[in-house]
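Let me begin by presenting the structure, written as structure tokens, before commenting on it.
Shown here: the complex without one of its protein chains, the others still in place.
Letters A, B and C mark the chains in the order given here, with residues in each chain numbered from 1 onward.
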Amino acid sequence: MGKILRWGLVGGGEGSQIGDAHRIAARIDGQISLSAGALDVDPSRGRAFAQTLGVAPDRAYGDWREMLEGERSRPDRVELVTVATPNATHFEIAAAFLENGFHVLCEKPMTMDPKDAETLLEIARRKDRVLAVNFGYSGYPMVREARAMVARGDLGRVRLAVAEFAHGFHADAADADNPRVRWRYDPAQAGVSSVVADCGIHALHMIGYVTGQRIEAISAHFASLVGDRALEDDASLSLRYSNGTIGRLWTSAVAIGQMHGLNLRIFGEKGGLRWHQEAPNQLFWTPLNQSTVVVERGMPNASDVARAASRITIGHTEGMLVAFANIYRDLHHAIGSDSPADRQLALDHIPLGIAGAEMVAAVDAAARSAGQDGAWVDLV
Amino acid sequence: MGKILRWGLVGGGEGSQIGDAHRIAARIDGQISLSAGALDVDPSRGRAFAQTLGVAPDRAYGDWREMLEGERSRPDRVELVTVATPNATHFEIAAAFLENGFHVLCEKPMTMDPKDAETLLEIARRKDRVLAVNFGYSGYPMVREARAMVARGDLGRVRLAVAEFAHGFHADAADADNPRVRWRYDPAQAGVSSVVADCGIHALHMIGYVTGQRIEAISAHFASLVGDRALEDDASLSLRYSNGTIGRLWTSAVAIGQMHGLNLRIFGEKGGLRWHQEAPNQLFWTPLNQSTVVVERGMPNASDVARAASRITIGHTEGMLVAFANIYRDLHHAIGSDSPADRQLALDHIPLGIAGAEMVAAVDAAARSAGQDGAWVDLV
Amino acid sequence: MGKILRWGLVGGGEGSQIGDAHRIAARIDGQISLSAGALDVDPSRGRAFAQTLGVAPDRAYGDWREMLEGERSRPDRVELVTVATPNATHFEIAAAFLENGFHVLCEKPMTMDPKDAETLLEIARRKDRVLAVNFGYSGYPMVREARAMVARGDLGRVRLAVAEFAHGFHADAADADNPRVRWRYDPAQAGVSSVVADCGIHALHMIGYVTGQRIEAISAHFASLVGDRALEDDASLSLRYSNGTIGRLWTSAVAIGQMHGLNLRIFGEKGGLRWHQEAPNQLFWTPLNQSTVVVERGMPNASDVARAASRITIGHTEGMLVAFANIYRDLHHAIGSDSPADRQLALDHIPLGIAGAEMVAAVDAAARSAGQDGAWVDLV
Partner (left out) sequence: MGKILRWGLVGGGEGSQIGDAHRIAARIDGQISLSAGALDVDPSRGRAFAQTLGVAPDRAYGDWREMLEGERSRPDRVELVTVATPNATHFEIAAAFLENGFHVLCEKPMTMDPKDAETLLEIARRKDRVLAVNFGYSGYPMVREARAMVARGDLGRVRLAVAEFAHGFHADAADADNPRVRWRYDPAQAGVSSVVADCGIHALHMIGYVTGQRIEAISAHFASLVGDRALEDDASLSLRYSNGTIGRLWTSAVAIGQMHGLNLRIFGEKGGLRWHQEAPNQLFWTPLNQSTVVVERGMPNASDVARAASRITIGHTEGMLVAFANIYRDLHHAIGSDSPADRQLALDHIPLGIAGAEMVAAVDAAARSAGQDGAWVDLV
């Protein structure tokens, strides 16, 4: 509590769902002030919208370069910059702000190319700035509970992680010309992958976030099931992780009837965990040879980390926007706290650039594997 | 969007769950500014806490009288005052602010006594101010969808409403001296009812909110199942509504294993609806002689009212805090909009004082019925 | 295993759902032989149908009197007689077979009148015969697990039992002349109650079966919500049990969208249990101040009684017909076993006439209470 973090936003203009989500999440704890913004590809529209959000006219910028120019020399310059622009522009913008000493929260995928991701990591290290990536599901209290359980050894060695993220909102063949859908299957805009880069990546990030293991190799099968899409709308991945953990991932955009479908199951030597985004208050925990236990958000027997990520009493639903607010709160602490211990604790919970880079490499490896009929591709 | 609503808060000091909930809800859309507050029974603690929340020092008041005095003559005085103090003080505070022309959102129960509730209604009418009561569940998109379905006749005449709100957090006999629990069973602090006034009232409000019917008579059975509590920790109500609708309500605080348990079922001539607070994105709708349909928050076939109350895409969980934000947004529109149509639309969704008064009368009638072995008691 | 029980069936002719259910349940373990039957009101149709079921021609009777006459003097006479005729005939038939020394399984309600029920108990006692009533849900393994948990004190004293049985299959006003529905609302055929006697009675029996407590007093509200029905299609009951346990029951036939809806929740000093007939493999158990545990049919930590009632490995669904088979197996043991201990164990699990009589009295008391606006009526 206390100090207000000065925050700038690039992208997320009027009518943008993700822009609204960032703004709501940043507002929830009243500790972050939207001080500057370059919100729209249309400069005048962006400037006008920023002002309706309370940004001072001289900090309502026409584009990100103008914002970088305007902010970098101000004594009250923004401390954290969120990059919520089209995917292909993440790298250039994030790199520029990091080089100028801003902390950065980047939308996923962090970059289009694994090398660019490594470059961002290098800049962030050199400049000693926080580089975070918005894998928002890592803000859910019970995801953090699961992570804490794995970390303290409740599961023993993790043998197997099974994740899925499947929806059905790209299943309509009549949507071929729907601009909301079409760009995702255009390699020029979406890169080497569609549904893996868009959805699968979240599930993949969660495996790493919860288990603490890194991907070593991937075998992937992609399918394009609607029309003549150039990119996949369905994929199955097998993964080898450090420590011998095996991963299984299914992701799809043609699974009619699945609303969201982010689902994580972790199986270790000593027990299994299940979590489902559409009922996020419950974590199902089955110790070996025992009955399943329902771990509820807010119960006294939950860990400190889950309790700290919770804002309302047990039995009430919390949701995505509040989960997302946890990431902004962590960033507030990681950047603004005077206590090194607090900063470190916050950093431990944030989905960081190093994971963002791993995910970019994973998408790239999956696409290469799929191009070779599922041959195993190592992540370096 | 646009105009910022100036808001004042009475009660909800540091560490208060309900205070946090109000503040988060008010922040979510960035349209409401906490401009004044009298947050704590301890004046200096209240003043200090208000300032950490960004309230100007001269508007961080020591108590509500000081706040009323300070605000009423300011040209930039707060427009809306939220009353989140102990139940027994609601009436006096709300009456004073209404009399001075402030709009008021009052925590439930609106008053301890039905006559006081009528008095508040009278003042609000005379002063032409909004008097709202925080029945927060009415902010859930799918509750509003249910209400819209009933209003447009999908169910035909409503025959039966079945509601429950049962938790198990007052079940431990060892909690007899736990101050968090004890006051709720002390008539001096809690009034004529404990679990009905605390929990059942929400479920009861939802029946009226969704069906549009008013309670005509109540038969209630109360039970005190733990220790020697002077007030009920479990109750069963039967209700007669206008239009011949019958109501059934069970509420409990000793139902170990129920986390929250707010649950509403509405059965009409032409179909049935089910909604459960712990999975609020889904409304189950069964047309007569047909299969059950899962109406999902965010689906294109949802009504305008449900869509308007939604801030994130389908399949993501939304939750209590966002539902609650809908009530603050409605208040913003009802008070601040220049368009009479907008104001009316917002008013139509707000849980208003008239319902608050009906609920106070219902609790009172239930307690009287329970005292007469379940005899039917009319609401006047 | 071993000895085949000779079984006779009265009622349950061709096309009768309940007749099929009895026959399947009796066949499942291969220990019961349908040796005699008087299956239909039409003697020749009944005789013909019995023979297609493998009954010898001379034991395929035209009516129950003929069957009683034919069987009572045979050396290989049937040992157990099931009475599955219209409700109003149960008493006369069951009494006659008991008087002649047959064991009887009677469909519910055991009789139309409480005095008749007492008479049956008296005959059964005098003749030392088993009188059982087909409360089939008591055959579910996890219902028996719940009962065993209560009996061994896991819940401490039971404070509260909440049960419901609500469906929506009598909700269509257009069914007024549908003979399948109409008779249930005709006092001449159905007696003093419709949905309580038909559905609520099962939920009520389960409370007693699981908790071991007897009903002391009932307050009931009945409603007729469709057309001009003479009997209730919806009811709410509050109950006082021995040992201070309080009961709450809702039952309905107009709850459109509820398929079956038999649901039991038991709350004690030390924990709470939940069971739902539509997912019968799971029993949810919440010890006080701890997380909910999912007790699964077939788990090694289930009690002997649950395991003994189970015929297939964990995770497979078992269902009503198999639950029902448990009651026939219990009857086989209770009647046919050479071991007194086995006989007693089996008797302990069977829903007996004493409970059947309690249920008849409860329905009668509920109807009287409803007729007096919900006044409390004692069970003697």
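Methods note: a contact is a pair of C-beta atoms (placed from the backbone, for glycine too) under 8 Å apart; a residue touches a chain by one contact, two chains touch by 3 or more.
As the structure is a prediction and not an experimental result, all values here were calculated from the model.
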Check the whole complex and report which displayed chains the hidden chain contacts.
-> A, B, C
Could you tell which one of A:S238, A:T313 or A:S337 touches the chain left off the display?
-> A:S238
Residue among C:N178, C:S242 or C:T317 touching the omitted chain = C:T317
Which residue of A:R214, A:R274, A:R307 or A:R368 touches the chain not shown here | A:R274
Specify the residue from the set A:L131, A:I201, A:V254 or A:V322 that touches the hidden chain.
-> A:V254
Chain not shown, touching residues in chain B | 289-296, 299-301
Logged for chain A, residues touching the omitted partner chain are 159-160, 162, 166, 168, 171-173, 219, 221, 223, 225-226, 234, 236, 238, 246, 248, 250, 252, 254-258, 265, 267-269, 271-274, 284-289, 292, 373-376
Tell me, which residues in chain C touch the chain that this view leaves out?
-> 1-2, 17, 20-21, 23-24, 27-30, 52-54, 167, 169, 258-261, 277-281, 296, 311-322
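Everything below uses one rule, namely that only the chains that are shown with their structure count from here on.
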With centres defined as the mean of Cα atoms, the chain at greatest distance from chain B is chain C
Can you give the whole-Å distance between the Cα centres of chain A and chain B?
-> 35
Any idea how many Å lie between the Cα centroids of chain B and chain C?
-> 43
Among all residues of chain A, those touching at least two other chains are 296
